[in-house]
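Every protein chain but one is kept in place in this view of the complex.
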Amino acid sequence: MRSTSAAMRDAALVTASVILATLFVLFIAGALLALVLRVAPATFAAALRSPLVGQALWLSLKTSTLSALVAALFGTPLAALLSRPFRGRAILETLVTLPVVLPPVVGGFALLLVFGRAGLLGRELDLAGVHVAFTTTAVVMAQAFVAAPLYVAVATSAFARADVRQIEAAATLRAGTAYTFARIILPPALPALAAGLTLAWARALGEFGATITFAGSLPGVTQTMPIAVYVAAQTDLQGAITVAVVLMMLSYAALLIVRQISGGPRLWS
Amino acid sequence: MFSVLLAAGQAVLTIFAAASLHAAFDELGKQFSTAHPGVHVRFNYDGSQVLELQLAQGAQADVFASADETWMDAAKRQGLITAATPFATNSMVIVASHVSAVRTAADLAHAGVTVLLCADAVPCGRYARELLVKMDAEPAFGSGFSAAVLRNVVSNEQNVEDVFAKVGLGAADCGIVYHSDVASRSDTVASAIRVIGLPAQAQPAIIYPIAPVKASSSPQLATAFVAFVRSAPGQAVLRRFGFGTKP
Partner (left out) sequence: MVLTVDIDMLAGAFPVSCRFQAAGGNAVAVVGVSGAGKTTVLRSIAGLVRPMRGRIACDDDVWYDGQTGSWMPPWDRDCGFVFADAALFGHMSAIENVAFGLRARGDKTAVVIQRAMEALELVGVAGLAKRRAVSLSTGEAQRVAIARALALEPQVLLLDEPLASIDVEHRGPVREILLRAIAQREMAAVIVSHDPAEAALFSDSLLVMEAGSVVQRGTPAQLREHPLTRYVAAFAGVNLYRGVASPGQGGVSEVDVGGSMFTIVGTASGPVALVIDPDAVVLSRERPSSSARNWLVGSVAAVVPDGPSLRVNLASTPSIVARITRRSADELGCVPGATLHATFKASEVRVH
């Protein structure tokens, strides 16, 4: 039997937690609700049909999915490397995570300095006829720059959680490093990887600063949905809000779908 | 929070000014502070369209200086200002990066040239498009000029400083900016870019209006600043930074 003061303390902590959590949920839900309430169904339908919105929508979906794939392709081997101890790992890990804390616009300028016409690599690429800045490719690069580190961080911790015993067992069963990784370390990590990829995809979808700096803003080519909302807000705030709500609902639906795929908690459980 | 950091008795003057006014207004602010001890002047530079939006959403400011009358009129319609007065003019030039092959205005229409403009909602962008259309009427450029140039536009930037920066980095071949942007830069930056003039008859009428904000907490200071900008010493500063005098 607990003392009365212990019981009261417990109840107080639980109540405080519930209040804080509720405030936070209201904060987020309230802001989103305010957006939704400003949109009339008629304007909403019209906005969906508008070619500019359609372009931005399609561009956003295309680029963020490509960015996620880039993150998976390049990030998975890197995460596999980072999950094992080696000299200098801390430095490499910090470097790769830097884009997360770097202001996106700064990241965009950094990319310009490398890949712009007069950039470190851009100069050579330009001679070969390859133009990167201000293209859709640049959008994918900017998004990958800010979003891939999120995936790498999640994947690294997932791989690090692998059972050392099982890895040793695999070694005694004729399995080399790559075979062991593919058959023993990767499969149990897949749900975590899916979650990490979803996170990266969502970040890429909402990317603004690096994109507008490195890729610019041109409808159909580089004007992703977040940029479209920002630009539209200057001349037509109502229209911008409509587009923003479209983006919001789209992101939410996509996140739910991915959660189902990756085997997360069911919708109504 | 900023006002909390200042000692009691100090006043803060917040100026929302178009991006192209950056260097000139920094200097004007310094001179104004010297003339009015205890007054700290701080600036928010951005595209005029962004500034108007922020003011409409309740941002605190004392003075609004726009790069065109469109956005000042919008501010007036929103009840953000009472009366505006013009204080400067400007003209447009082409800036091209040294690594590009752009040497004359006609080069803008050539295939493969990358051009940066401000977005249409930004005064600089609107002016540039007006100018291009006017150049269609010039026999030296031909009626297809503006269409060709617009095809070469790779990005619509949100303010003129971004255009200038990216051309300076060599990320794009060229852009259309204000004369004041070029005149106020130091030599080191100037050496990275090539300035190309544009025909006078194609220049749009660029008028910069300024007004005290109605909701200002220091209306006297705001009016004083506006007066200073329009005064002879203020005009001298603007001229030094490449602007034309008030019409």
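Labels A and B are assigned to the chains in the order they are written; within every chain, residues are numbered from 1.
The definition used in the following text is that a residue touches a chain if its C-beta (ideal position, glycine included) is under 8 Å from a C-beta of that chain, and two chains touch if they have at least 3 such contacts.
Values in this document were obtained by computation on a predicted structure and should not be read as measured data.
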item: Visible chains that the absent chain touches, using the contact criterion stated earlier; value: A
item: Absent-chain contact - pick from A:79, A:96, A:111 or A:184; value: A:184
item: Touching residue (missing chain; options A:57, A:154 or A:170); value: A:170
item: Absent-chain interface as seen on chain A, which is shown; value: 163, 165-166, 168-176, 179, 183-184, 187-188
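The rule we apply is simple: only the chains that are shown with their structure count from here on.
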item: Whole-Å gap between the CA centroids of chain A and chain B; value: 35
item: Touching residues (chain side chain B, partner chain A) in the complex; value: 47, 49-50, 53, 97, 99-100, 114, 116, 119, 121, 153-158, 162, 166, 169-173
item: In the complex, chain A residues that touch chain B; value: 109, 112-113, 116-119, 122-123, 131, 133-135, 212-213, 215-218, 221-222, 230-231, 233-235, 237
